[in-house]
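One protein chain is absent from this view; the other protein chains keep their places.
A, B and C are the chain letters, set down in written order, and residue numbers restart from 1 in every chain.
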Amino acid sequence: MMMGVFISMVCRPGRACRWCAAGYTNICPAVQFIGLPPLQGALQQYIVHPAHLLEPLPDGVSDEAGVILEPLAVALHAVNLIRVRPGQSIVILGTGVLGTCVLAVLALYRGIRVVCVDLMPERLERAREMGADVTIQPHPDADEEAARQIRSAAGGEGADIVFECAGALQTMWNMCEVAAPGAHLAVIGIPEEDKIIFSSGTSRRKGLTLRLIRRSVRTLRPCIELAGRGLIAPEKMVTHAFRAAEVGRAFELVDAYADGVLKALVDMEQW
Amino acid sequence: MMMGVFISMVCRPGRACRWCAAGYTNICPAVQFIGLPPLQGALQQYIVHPAHLLEPLPDGVSDEAGVILEPLAVALHAVNLIRVRPGQSIVILGTGVLGTCVLAVLALYRGIRVVCVDLMPERLERAREMGADVTIQPHPDADEEAARQIRSAAGGEGADIVFECAGALQTMWNMCEVAAPGAHLAVIGIPEEDKIIFSSGTSRRKGLTLRLIRRSVRTLRPCIELAGRGLIAPEKMVTHAFRAAEVGRAFELVDAYADGVLKALVDMEQW
Amino acid sequence: MMMGVFISMVCRPGRACRWCAAGYTNICPAVQFIGLPPLQGALQQYIVHPAHLLEPLPDGVSDEAGVILEPLAVALHAVNLIRVRPGQSIVILGTGVLGTCVLAVLALYRGIRVVCVDLMPERLERAREMGADVTIQPHPDADEEAARQIRSAAGGEGADIVFECAGALQTMWNMCEVAAPGAHLAVIGIPEEDKIIFSSGTSRRKGLTLRLIRRSVRTLRPCIELAGRGLIAPEKMVTHAFRAAEVGRAFELVDAYADGVLKALVDMEQW
Partner (left out) sequence: MMMGVFISMVCRPGRACRWCAAGYTNICPAVQFIGLPPLQGALQQYIVHPAHLLEPLPDGVSDEAGVILEPLAVALHAVNLIRVRPGQSIVILGTGVLGTCVLAVLALYRGIRVVCVDLMPERLERAREMGADVTIQPHPDADEEAARQIRSAAGGEGADIVFECAGALQTMWNMCEVAAPGAHLAVIGIPEEDKIIFSSGTSRRKGLTLRLIRRSVRTLRPCIELAGRGLIAPEKMVTHAFRAAEVGRAFELVDAYADGVLKALVDMEQW
C-alpha cells in the first residue's frame, strides 16, 4: 500500500536559497528529487524518506491514482501559471500522460474549447471521452497542413492558449504556428535532443508569451483533494500494471508505445 | 523639418478586430506599417499620411531624435512588459540601436545592475557612457565561456531579466544560459534565418518566461515626453547623416557595420 | 423582438482618450451609457442607436436572456479580473441579479467551493439550484457571528476570493472579515449612501487586494456565446414580466423586493 507522494523540500530549512524563500522550490538550483541523480529512484521495496516530505494519500485515493499525482500536479501548476478564461480556445499538443493530465485539469472548466492533437488514435479516443471538444490526428509529414487544421479548429486566428506536451521538435515548432496573436504557451514536453526551435517571425509577429514549466509547486495537495472528491480520476491513466519481477517488460512496453499504453505501474510489493 | 512620428492605427475604426479593440494594435493581424509591403517606406520627399496617425514632435525634440523614437518606443514597450525592480540584475545582449534604446530606458532606473554584451568595442564604450555597470566583449567562438562570464557579471546565478537585442543564433541560445532561475526574457532581436533555438533543459530547469516583443503600443508619446524633458537623448544614437542622393552609401555603411555606425539618417530634404 | 444589446463606444473614434485607446472603455471619463443622464433610458418603444454599437442577439438567445446579458457581462468581467483556480474557496455576498450572475459564471468551474450569502431564503434556494456549495442566511443583527460562520464555511481561514454584490454597508464591512490572508476581493455592489467602510486592521493584516468593478469591457460577446451554447441560462433570472402600461407596478415590485422578484422585465412592445 502506498503511503504518500514525495514532495520536494526547501533546500536549506532556516536559511533557504532565494527561490525557496520566495516559495518557488521547483526552480531551486539545489533541488533534490527522487530518481534524479544522485538520488535513487523508487524501484525498491523500501525507501527511507523524511515523513514531513511525504504528502499522505487519504482513504479515497487509490495507489493507481497515487502514481499519477505527480504529473497531475505539474499539469495544475501549468494551468495555474496561464490564466484560463471562459470563451477561450485551448490546444493541447500531445496526449501522453502529461497532456492527458492537462486535459483532466481543463475538464474542470466549462465554456472553453479544447482541441487535442496526437498521432495515436487510441489516445485521441481517450481525450474525447475525457471531454476534448475536438481531436486531430495530423499527418506526420504534413506540418503546415496540420498547423492550418489545428488553427482552424481552435477558431480561425488560432488558440488563445497552447500546452506543448509532446516534446517533439515538430510540436515545439508548431506550438507557435497554432497560437493566436497575444497567446500564452506552456511548454511542458521534454524533447530527446536538448533543443527547442520555433519561428522567430511567427512568434514575434504574434507577440507570444512562453512559459517553460518546471515540475510543480504547491499543487500536489489540491490535486489530492480533487482526486479525493472524484473531480479528477487519475487512476484511469494507468493502463498497465506489472509485478516487481516484470520491470523489464514494463520498460519495453512503454518504450515501444505498445498496446495502447499510457502509464504503466510497477508494484514493488508484488514479486 | 520633421513633423511627427508615424503611429499605427486601429485596423477598422468603429469595428476593430479583437486585438485592436483590446488596445493591442501592435499584434493586429491586419496591421499596416510604413515600409512594410504593400506600404512604401519613407525614402521619399513627400508622403501623404492621415494627420491623426502622426504623433507631432514638440519644439525641444530634434529631427535626429525623431528617427530614433520608433525603436525607443519598442524598447520602452519591452521594459514595461517586464517588471523591473530595485536590486535586480539585467543583461542586454547586443547594443545596436534596439539594445542601446533598452539601455537608455533602463538608465532611468537606479539600484539595478545592467550588464551589456557586444562584439564591437565602440558600442560597449557607448554603453558605458550611457550607464552600463559592466560591459563584456565575448570571444565569438567561446560560447560557453561567454555565458559563464556574463552569468558571473550578473551576480552568480545569472540575470533576473535578459533583453535579447542581437538577433543572432548564438545570442538567442545564450539568453537562456545567462538567465537566473525564474528570470523573464524579452526577445527583441530579429535573426536573419527565421529561427529561435535554445536549450530545452536549461530553459525548463530555470522555469523561464519568454516574451516575444512586437513593435510597440502606447509608448511613443511617453518616449517623446522623456526626450522633450531631456531624460533620454535619442539623438546621440544617430552617428551618421546623409543627403538624399547619398542613400546608397548610407545602406552600404550600415550593412558593413563600418565607421562605428549605430544609426544612419538620410535627410530627404537635402539633395 | 429584441435586436441586440447596447455596447458602449470608444469616446472619440480616431483620437480616443488614453483609457479607450488602451481598451478600457469602461473607465473612460467621458463614457456615455443608455439610461445615464444626459442619455435617456430604454423605456421607449423605439430607440435610434448606431448599428455598430449594438451587439446582435443570435437566434438561440431569447429576449429574456437579452435583458440579463449586461449584468452578466459585468460578472464575467469581475471574474476575469480575479484569477480563479481549482481548489479555491469563494464567497458571494448578496445574490440579487449581480450576485446571481457571478454565481452563473462560477458555475462554469468545477473544483472550487462557492459559498453564497443572502438575507432572503428564496434567493439562496435559487443559488443552491444553480450550484452553490453552501448557502448562509445570516441573522441581520449579528454581524460578527455571520462573519465567523461564513469564514468557517469557506474553510477556516476565510475565502480566497470574495465578490461583494450586495452593496450594503454591512456587507462592505464584512467582505474583509470573511476573506483569507492574501485574498482578492471584487467590489461590485452599489451602496445607497456613497460610502465604503471596512476595518483598516483586518484588511491590512491580511494584505488584501480590492478591485472596484466598473461595468464591463469585451465580455458581452463571450456571454452571448455562453448563453447561445446553453452553458449559462440568463433567462432564468427574469422572474417577472410586465406590459408597457404596467411599468409603475414593475418598479413598485422591485422596490419592495416583493414576490421573490429577481429581475422584472418591461416589454415595450406589449401595451
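Keep this in mind: a contact is a pair of C-beta atoms (placed from the backbone, for glycine too) under 8 Å apart; a residue touches a chain by one contact, two chains touch by 3 or more.
Treat the numbers as computed from the prediction; the structure is a model and nothing was measured.
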item: Touch criterion as defined above, residue of C:L93, C:V115 or C:I213 at the omitted chain; value: C:I213
item: Residues of chain C in contact with the chain not shown; value: 19, 22, 24, 26-29, 157, 167, 172, 181-182, 187, 190-191, 194-201, 203-214
item: Where the missing chain touches chain B, by residue; value: 76, 79-80, 83, 85-87, 105, 108-111, 222, 225-226, 229, 231-232
item: Residue numbers in chain A that touch the chain omitted from display; value: 13-15, 18, 21-24, 52, 218
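Methods note: only the chains that are shown with their structure count from here on.
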item: Shared interface numbering between chain B and chain A [over half = same, under half = different]; value: same
item: Gap in Å, rounded to a whole number, between the CA centres of chain B and chain A; value: 36
item: Per-residue overlap in chain B, given as positions that touch at least 2 other chains; value: 22, 24
